[in-house]
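Missing here: one protein chain of the complex. Every other protein chain is in place.
We just call them A, B and C in the order they show up, numbering each chain from 1.
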Amino acid sequence: MLVVMHPSATSAEISRVVEAVEEMGYEARPMPGAQRTAIGIVGNDGRIDSSRIAALAGVAQVIHVTQPYKQVSREWRAESTIVTIAPGVSFGGNDVPIIAGPCSVESETQILEAAHAVRDAGGTALRGGAFKPRSSPYSFQGLGKQGLELLALARRESGLPIVTEAMDEEGAHLVAEVADCIQIGARNMQNYSLLKCVGRIGKPVLLKRGMAATIADLLLSAEYVLSEGNDQVILCERGVRTFDPSARNMFDLTAIPTVHELSHLPIVGDPSHGTGVRDKVTPMARAALAAGADGIIVEMHPHPDSALSDGAQSLYPAQLRALIDELRAVATAIGRRVTPVAKGAHQSSDNALQTGTSGPAAGKH
Amino acid sequence: MLVVMHPSATSAEISRVVEAVEEMGYEARPMPGAQRTAIGIVGNDGRIDSSRIAALAGVAQVIHVTQPYKQVSREWRAESTIVTIAPGVSFGGNDVPIIAGPCSVESETQILEAAHAVRDAGGTALRGGAFKPRSSPYSFQGLGKQGLELLALARRESGLPIVTEAMDEEGAHLVAEVADCIQIGARNMQNYSLLKCVGRIGKPVLLKRGMAATIADLLLSAEYVLSEGNDQVILCERGVRTFDPSARNMFDLTAIPTVHELSHLPIVGDPSHGTGVRDKVTPMARAALAAGADGIIVEMHPHPDSALSDGAQSLYPAQLRALIDELRAVATAIGRRVTPVAKGAHQSSDNALQTGTSGPAAGKH
Amino acid sequence: MLVVMHPSATSAEISRVVEAVEEMGYEARPMPGAQRTAIGIVGNDGRIDSSRIAALAGVAQVIHVTQPYKQVSREWRAESTIVTIAPGVSFGGNDVPIIAGPCSVESETQILEAAHAVRDAGGTALRGGAFKPRSSPYSFQGLGKQGLELLALARRESGLPIVTEAMDEEGAHLVAEVADCIQIGARNMQNYSLLKCVGRIGKPVLLKRGMAATIADLLLSAEYVLSEGNDQVILCERGVRTFDPSARNMFDLTAIPTVHELSHLPIVGDPSHGTGVRDKVTPMARAALAAGADGIIVEMHPHPDSALSDGAQSLYPAQLRALIDELRAVATAIGRRVTPVAKGAHQSSDNALQTGTSGPAAGKH
Partner (left out) sequence: MLVVMHPSATSAEISRVVEAVEEMGYEARPMPGAQRTAIGIVGNDGRIDSSRIAALAGVAQVIHVTQPYKQVSREWRAESTIVTIAPGVSFGGNDVPIIAGPCSVESETQILEAAHAVRDAGGTALRGGAFKPRSSPYSFQGLGKQGLELLALARRESGLPIVTEAMDEEGAHLVAEVADCIQIGARNMQNYSLLKCVGRIGKPVLLKRGMAATIADLLLSAEYVLSEGNDQVILCERGVRTFDPSARNMFDLTAIPTVHELSHLPIVGDPSHGTGVRDKVTPMARAALAAGADGIIVEMHPHPDSALSDGAQSLYPAQLRALIDELRAVATAIGRRVTPVAKGAHQSSDNALQTGTSGPAAGKH
């Protein structure tokens, strides 16, 4: 940390800052300059509350040199963390999984159709919300527990691992029983009670960037999960809010190489929320992959026209298949590989079919 | 709602939109234009999921004419809602209460000193956090339940009503036992589970605007509380995030007349978080009042130099007194009045003094 | 300037940075820390190109301690600069002038009516554009030279000094012949050729903040004018662009005390562009004054319904009169004074009336 004094600061004010730093247990190194004095703080472990220093007389500015996060940083762990949500489905290595599915679980038919469409298109995991955070209390809020049961069914039917959102602590425990990866949505990125809770649960977490979160904020939120002993965190860039209404959000792909520089955690790109329009999903999924994303998560609905939410940004099944083909080509161009469909997935599905519990789309296979 | 078709939309596509609108139970009125057709939707009660329409072929854009919120709107209730958190302490009428106090409760001595300083300066209510949402898991997180007990003590001692934050459902029930008004912080503005919870509890709520929340988002979050049957909601402008690092946040005072136009709910201004620097608090508190704020909430610490959080933006007690004097003058200039210190407050405090439980600052009175 | 090295930087990399700093003629002071080394640069006069240092191997970050501007800073000149655009019309002292008038000059009748309305309402100066920067090439672009002639006429008629915009160097010379103060619009805030040009012309300049300009950017643009020898610069806060569509811009009133802290130059507030809606102009003009603005600039049109531009944010003449009355009360509350209408202004106007050149509104006087 560097404390910059006002040009007019007195030597008594400078001494007071030095004292305060020392009272906090650190070493202070005054550095007089041509125009003003700066005071370096040595031994800072990132836990100093700078506000206390900033409040002292004569202080112009406090500059953080050390990052406020620890366990999420590359400096803490140089090697990239690989998060495995199911056998063969890992984020952070050379393979790039594709998570796809509807915004929300609407019915057994819908989610089973969706799951089969994802698997047929070459997707790696199934997404779909049972608990939906909606801006309006009058919008469809998800099927809740029943939605989780349908996801469990879709998992048995398709063999695909499940990624689904939890909105509060009670829901997190319910989600953890069914899901392979618990999603924390953008609106809850700074819901620290919830972050600590999923940290304690210990299942893999997909943490979405908040609408106005800096990369440092995102990493600090992940730190809440790691500080509870759970390092299985996948970050997710899903667009942030800016002045331009031409897209639902501004999809900040530079976040991907920035996270890779600062942290050992994997990061995936969500072009559906990142852009908000179906036409933009394909080019921006390609772009996310080219920028280095460790996975892609997209919305696909078997019948977008009748989706209860996010229809406008959901791909048709055929578009998902075409997208995954394009992603395979781009991945090859940059020396990576789209995660191949697991044998296990098919077998699991086949078993499900044999037991006769399959849904309406089962006949396709 | 208005559906704008692409210039190249076919009449089949237009018919399909009309059909979809009618299936949803509304009336569709196509309006062919020089370059493209628009389709008006009549009978919209604000609950249509536009995404479903936006997903149809040939649709260029869906424009919302009706606001998505209902009960919070001026159209729903023309008269301003007055929220009373304690006898003589009301928000939304002609009087303007001043809420002041430290960022967090640190000790018995600190909170009692703070409470007396607030009352002596002419403040109307005491703020102070027992549960603190902090960006870093390593920052001071508040005293929790013990902090609530200290707030209860400060209330008895000073007679000032208490405003304090809840971060999760469990905490909201604890806070409700002690506080006169439950604060929902900026980071939790879209924590819908928490909003529903405080809606059910029924105590007055101070709802802070999120860091990237539009006014419409803020009103929609308030709608969650009202939709549970609790209309005692005070909104709070506390600055939003922008590109300019010259202040901690950008304090959006236009939010105040905008909320007054769109909603019947009162809105207060928080210049401490709005600016992040002590020097800016006084001019910006005056500005908030001049813009029409129904209350001012500021951070004041008896000893900002040793504050455990937000020291740099906390006023000294003497500064709070000077600020309230200035606010009285500005209020008079615009035909309002800073809420006078309640007789009851003094009596309550005096009673407290007689019972001998007073804190270190008691001798001052 | 502080150069922060990567934790993994080698001592050879550290030495290379020290060398580079010394080659540039400054002193380098390495400061080894617990996690990484920082290198202070002493003797920096604000002209170092940090990019050159940032490009060296092992450098993590370059932090600016010294501000990049000089002559505009309070450190350069502690006393506030007072900019006088006409006798009795000064910005930066205790008095607060009110500049009012239409967005653009439309006709002789319109501008003379406007000028008389401004004077009658108690305004101090007349604004009105002859050259209009419009987002669309198909919008009304102003009357050009003819508009300037009409402004000269309005000046003779009303005695009010004129503030009008220049968009390019040729226009700046034309404007300088007529105007008392040359306005540089938000879109041209970083048109450095134009800034240098008005610096050389030497007339007072009203410099509007750009739509995404930080306070530091605004001050750097003013520095271009001062560096040509012209210190008669009035800054203007007029709102910046953010994510919230609820107002045309976000009116950043904290810019006012921030500029007062960093610079000796005066700053005025423009609530018309700051909000974009007539209803919000009055409360936000009051707020700007309460925040410490050294002047207020508002749009007023004699007939807003038929304005060729910005009708929605233009006050009616009666609203301007009411606004100035409110501003007088707020100014008194904070120990300032709205600039009184100059005797000279009336006389000048009366003389004009005697010569028989008065416009349609002349009969009012």
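In the analysis below, a residue touches a chain if its C-beta (ideal position, glycine included) is under 8 Å from a C-beta of that chain, and two chains touch if they have at least 3 such contacts.
Computed from a predicted structure; not experimentally measured.
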Omitted chain's touching partners, listed by label: A, B, C
Candidates A:M1, A:L253 or A:V268 - the one touching the absent chain: A:L253
Options C:L112, C:L148 or C:L220, residue touching the unrepresented chain: C:L220
Residues of chain A (touch criterion as defined above) contacting the omitted chain: 212, 214-216, 240, 242-247, 250-258, 261, 274-275, 279-280, 283-284, 286-292, 326, 329-330, 332-334
Interface residues of chain C (partner: the chain not displayed): 20, 46-47, 49, 51-52, 54-56, 68-70, 133-140, 167-169, 171, 187-188, 190-194, 196, 210-212, 217, 220, 223-224, 227, 240-241, 278, 304-314
Hidden partner chain, residues of chain B it touches: 2, 4, 7, 29, 31-36, 38, 40, 42-45, 61, 63, 65-66, 75, 212, 241-243, 245
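One rule holds in what follows: only the chains that are shown with their structure count from here on.
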Distance from chain B to chain A - Cα centre to Cα centre, in angstrom: 28
Centre distance in Å when chain B and chain C are each reduced to the mean of their C-alpha atoms: 32
Contacts with two or more other chains, residues of chain C listed in rising order: 212, 242-243, 245
